[in-house]
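Sharing a structure, written as structure tokens. Questions coming.
Yeah, one chain of the complex is gone here, protein chain that is, but the others are all in their spots.
Letters A, B and C mark the chains as written, and numbering starts fresh at 1 in each.
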Amino acid sequence: MSLWAGRFKEDTNSLAKEFTSSISLDKKLYFYDIQGSIAHIKMLVKCKIVAENEAERIIKTLNSINEEIKRRKINLSGKEDIHMAIEEELIKREGKIGEKLHTARSRNDQIALDERLYLREKIEDIENLILEFQGTLLKLAEKNKTAILPGYTHLQYAQPLFFSHYILAYFWMAQRDRDRLGDCYKRVNVMPLGVGALAGTSLPIDRDYVAKLLKFPRITENSVDTVSDRDYIIEFLACLCLLMMHLSRLCEDLILFSSPALSFIEISDAFTTGSSLMPQKKNPDVLELIRGKTGRVYGALISLLTTMKALPLSYNRDMQEDKFALFQSTQEVERSLRICTLMLNNLRINREQMEKKAKEGFFAATDLVEYLVERGIPFRKAHQIVGKMVRYCLEKRKKFQGLTIKEYQSFSPIFEAGVKQRINLKRCVENKESSGGTGKKSVEKQIKLAKEILKK
Amino acid sequence: MSLWAGRFKEDTNSLAKEFTSSISLDKKLYFYDIQGSIAHIKMLVKCKIVAENEAERIIKTLNSINEEIKRRKINLSGKEDIHMAIEEELIKREGKIGEKLHTARSRNDQIALDERLYLREKIEDIENLILEFQGTLLKLAEKNKTAILPGYTHLQYAQPLFFSHYILAYFWMAQRDRDRLGDCYKRVNVMPLGVGALAGTSLPIDRDYVAKLLKFPRITENSVDTVSDRDYIIEFLACLCLLMMHLSRLCEDLILFSSPALSFIEISDAFTTGSSLMPQKKNPDVLELIRGKTGRVYGALISLLTTMKALPLSYNRDMQEDKFALFQSTQEVERSLRICTLMLNNLRINREQMEKKAKEGFFAATDLVEYLVERGIPFRKAHQIVGKMVRYCLEKRKKFQGLTIKEYQSFSPIFEAGVKQRINLKRCVENKESSGGTGKKSVEKQIKLAKEILKK
Amino acid sequence: MSLWAGRFKEDTNSLAKEFTSSISLDKKLYFYDIQGSIAHIKMLVKCKIVAENEAERIIKTLNSINEEIKRRKINLSGKEDIHMAIEEELIKREGKIGEKLHTARSRNDQIALDERLYLREKIEDIENLILEFQGTLLKLAEKNKTAILPGYTHLQYAQPLFFSHYILAYFWMAQRDRDRLGDCYKRVNVMPLGVGALAGTSLPIDRDYVAKLLKFPRITENSVDTVSDRDYIIEFLACLCLLMMHLSRLCEDLILFSSPALSFIEISDAFTTGSSLMPQKKNPDVLELIRGKTGRVYGALISLLTTMKALPLSYNRDMQEDKFALFQSTQEVERSLRICTLMLNNLRINREQMEKKAKEGFFAATDLVEYLVERGIPFRKAHQIVGKMVRYCLEKRKKFQGLTIKEYQSFSPIFEAGVKQRINLKRCVENKESSGGTGKKSVEKQIKLAKEILKK
Partner (left out) sequence: MSLWAGRFKEDTNSLAKEFTSSISLDKKLYFYDIQGSIAHIKMLVKCKIVAENEAERIIKTLNSINEEIKRRKINLSGKEDIHMAIEEELIKREGKIGEKLHTARSRNDQIALDERLYLREKIEDIENLILEFQGTLLKLAEKNKTAILPGYTHLQYAQPLFFSHYILAYFWMAQRDRDRLGDCYKRVNVMPLGVGALAGTSLPIDRDYVAKLLKFPRITENSVDTVSDRDYIIEFLACLCLLMMHLSRLCEDLILFSSPALSFIEISDAFTTGSSLMPQKKNPDVLELIRGKTGRVYGALISLLTTMKALPLSYNRDMQEDKFALFQSTQEVERSLRICTLMLNNLRINREQMEKKAKEGFFAATDLVEYLVERGIPFRKAHQIVGKMVRYCLEKRKKFQGLTIKEYQSFSPIFEAGVKQRINLKRCVENKESSGGTGKKSVEKQIKLAKEILKK
């Protein structure tokens, strides 16, 4: 018989019971549920609603229950949810005293508390994983500071870059991910307990005290909103979507870079797998799986947005679906970040190959334009001149470096003898010294700044 | 050491191994995998690639493995995937002979086969669950054929309906769901095995024979397409999205109908739950959860569409994510359909209350318009006349039935004494005898047709 | 001939030209594009790349072009994009001088600047619209401070609430929406111009000066990241999704409240529409459309997340699709907020009807539990006692108020004569004085706080 069954004539249908049960998912929250209950009972003592000695027994028993669930000594299967499971266990052990725990609260605010406690921890975990990921990117950048990579737009050669500069692009994406999670944290970090089912309570409770015990800087302002709200999960999932989108781009790049046509990098055997049919294969499965899991996290976001759409206030049982989306995404993001960092730590960079490919195409075209601009040719005019040179080279199967100075001057008399030095590969990269550019000092400045950020 | 590890120097990192493993999900496919292997080995015998006595031993052992997995006697955890797990087990038991099983196939085509076999069965299961759901709707319609329900548009009273007609609307939605699944089945029911990793094989195999053994009417036409394709899952998920959308609308209606302000229906205690705080509560949790799970199925569709977007041909490991989306959705849809049907079987209909509410508002307004139209007033004019009558009634706090014939005639001289009989509630419903309308004969025709459909 | 066509032999196919053109969408950005160009040319002067008198002519002409586009005097159709359209117009008017404008920038950073300028303004616009919306909610709360509404969970009566408390729930949701937009703004408000196509430039530019001119507090750190990044739009869309989700819930509530079965509110005729067929109808179309548009904004978010998934660095043309998602959503959110606020300003509240319905059900059940708890009965025991009372009342068709004190005491001897005063409707609402509860002082505190927030 359920704890809430006083008014019911028929017992819940067994299929319905199984269908509505959330224990298979929310058992993950037992620790947070118990911490919340302990803070709650302490507050009830402070407010003289429950006696101190009763509270002590409740706390002791809750701690035992926590320990036993951890060691899998309590069978949770078949329970309605983690809140009921723990309260039932408490009442089984402590009788009437245990029956006092649920005073002035409801499962509606209790689950919100559990989820917020869980999320606070998970945001911190993910922030730390991002930090490690950033640290690895930074190390990779430093180790390969002057390796030259062909930079792409539209997957066509664009301009050469320092590999360090390229890889730091992901550092800044990750930095935004941490920023966003930090902002999300502020909205997660608000204490919901004590709003009852939706209306508050007439009992003289002290919600601020619970907040203090659980280290929340503030409490929610409106009881109806509190039990109806899942913004904190949706915002978190949106942050994860952006994070996974970034990882999917990194994986795409690394899959391309490790493809035989480029061979810029080699992923360690330890992070690839073979084929059951083709013995020569070495596949970047880890990268592909991370890229594929992006779909799962997007799906989680859209699933919870859908579930919450047009729900009337206040609590509705639909909201129970939040846990599936939340737990799945959190787990996959944590796994993806961890393995991605590990894989990056084991990456081999093939500098010669990168540099070789960086020399293909007309990597110096923009530098030639800038050369002309420096000598007073209007930019758009300079762009046309170099455009014609490209066409000429394509027809003659030549490269800029292979043209004679006469040929140069046939396109513009401005060209001088030194032009070819000006456009050698290394110089084309190093001289992009505008702020945020791929130039040498510019990248060094970036690395310095990145280091400072990680130190904080 | 992995079966494919011949060319590798380093062993797979343990985290990478766990990350890339799909066994926790695809173990669900063991039965289909083994059926596929048995058909495959039979074909290899027919094509003289494997000896008959070898095949017999392989088949016998595969059947034992099947039985043992079913009884959970084989520990699958830690394996890379279900294909490797079974092949390894076979080789462990049968040595060299077992090593012949994977001839002329790859995991790329094997997983496609397993999934298609699984999907065939699941589509049939879901079609059957829809059939039961339709049967229950039909029974409900027959049992309450003449109960009168206020029909809504925009959640405002529109015109009265027979409850049977209203509930049959869901019958036709479900019918489309079955139609769609049937069409999807045609595209699922195509045999993929024997295309190898992507190119086919030089061995003289007979794919049509495998198709025959596994009761597929045809085989896939192109090996590259075959291993790159997950259309069959995405189309299936799209079918499930529409199905869940329909269930979400039914649940929404039933939640409204069972809300205290309407009380048109009562959901059996067995399908509701109470509140941990408010002892008077009886909540339609089952309905809310079905409605909420719509989000999960939408999310699954978008997750797989995302994963497949812009994947280069042919197979990529990203595609492994399909199973999560597929299994989750299938399970939740099956559970939702089953419980929804059961709940409908236990629904109490409150005819008096429905009829009472159906009389509110100006339910006969459209009938008055039609009354005038029958007497030659142009429709748009008639609409205006009745519009003014509504406004008059609102101001005078009267109803159509309460107006005197004089008052009627003050709006149009066309009104005759009999008008009030014409617009009594029952008649307003019964006389909508246009095809597909809520009229009495029209509903009976619908019920007859629905019965014939279910008989097939 | 295109400005970039120097190296091309064939002209762009006319269908391809039309397909790749973005002018139909990005013409909306002309103003921001021109502001950006003016700041850019001023910087080029400061850095001695362009002469002051040339810059003056360019600025003057750009201002004229801005004015003429505003007055629709320049035909933009057929152009590739707004950047090219303006530059071409400039060159047409200023010749060689105009050809200098594009020095040290690319369309890749230019579009990022335009979008960020646009977004800064739009975030401010939407924040202001939310402020007005919050102001209206607050006014509505103050005007109806003591109106009593039945509070729902699961669309079943739960506990009575002050209408003001209920409507303030939306105030706090909106407050989170503003908070989130404010956080998003920080990441939008970063200056991207001057990173070139992807690598930076060798010309001695000063990006910080451009930032200063355009009032950006900082510049982007990495050129590759800068041109590859659309996080700022996706995060903005995620904020809008949550905002629309909130509006969809408000609309759902108001649709329910204005449905004939409840009639808690009346939406002004000015915000409803009629039926082409049923003359009595008055439909809450505005509310339904806002609710429906939630789908459009969710779709925009998923569309851009999809587009960006697994794009290799750096810029790819796929990213051009961002504008469709961005402009559509922004427009619909602005329209929805504006009309929603206006509609709320014209809402009529039906206090009597609300109060009548609030008395239905066993609204005081939780208060009875609290009554018992106050007198020392353990909560869970008290819950059971009241649960049995509810069942007794249902069987006897009685209400709490209708029971004799003897009947009360038959459930628990603790009940005393005063119990019925304790559970009158008004008192049940007023006494929920826990922080954030629906109690009188608690709501007043909320209103005070809300006012302070709006004043800032």
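The rule is simple: contacts are C-beta pairs under 8 Å (C-beta built on N, C-alpha and C of every residue); 3 or more make two chains touch, one makes a residue touch a chain.
The structure displayed is predicted, hence computed values, not measured ones.
Only one of B:Asn189, B:Thr226, B:Ser258 or B:Ser329 touches the absent chain when the whole complex is considered: B:Thr226. Here the missing chain is touched by one residue of B:Leu15, B:Val45, B:Leu76 or B:Ala238, and it is B:Ala238. The chain not shown here is touched by just one of B:Lys28, B:Lys212, B:Lys356 or B:Lys388, and that residue is B:Lys388. Residue A:Ala310 is the one among A:Leu25, A:Leu44, A:Ala141 or A:Ala310 that touches the chain not shown.
Residues of subunit A in contact with the chain left out of this view: 153-159, 255-256, 259-262, 274-285, 288, 302, 305-306, 309-310, 357, 360-362, 365-366, 368-369, 383-384, 386-387, 389-390.
Although one chain is not shown, part of subunit B still touches it, namely residues 3-9, 49, 87, 91, 96-104, 108, 151-155, 158-161, 165-166, 168-173, 176, 179-180, 183, 186-187, 194-205, 207-208, 219-229, 231, 234-235, 238, 241-242, 245, 248-249, 251-253, 256, 291, 294-295, 298, 301-302, 305-306, 308-317, 366-367, 370, 373-374, 378-381, 383-388, 390-391, 394, 429, 431-439, 442, 446, 449.
Considering the complete assembly, subunit C touches the hidden chain via residues 2-13, 15-16, 19-20, 80, 83-84, 102, 105-108, 196-197, 268-286, 288-289, 291-296, 298-308, 316-321, 324-325, 335, 338-339, 342-343, 346.
Going forward, only the chains that are shown with their structure count from here on.
Seen from the Cα centre of subunit A, the chain whose own Cα centre is farthest off is B.
Pairwise, the chains sharing the most contacting C-beta pairs are A-C. Distance from the subunit A centre to the subunit B centre is 33 Å, each centre being the mean of its Cα atoms. Within subunit B, residues 274-285, 288, 302, 305-306 each touch two or more of the remaining chains.
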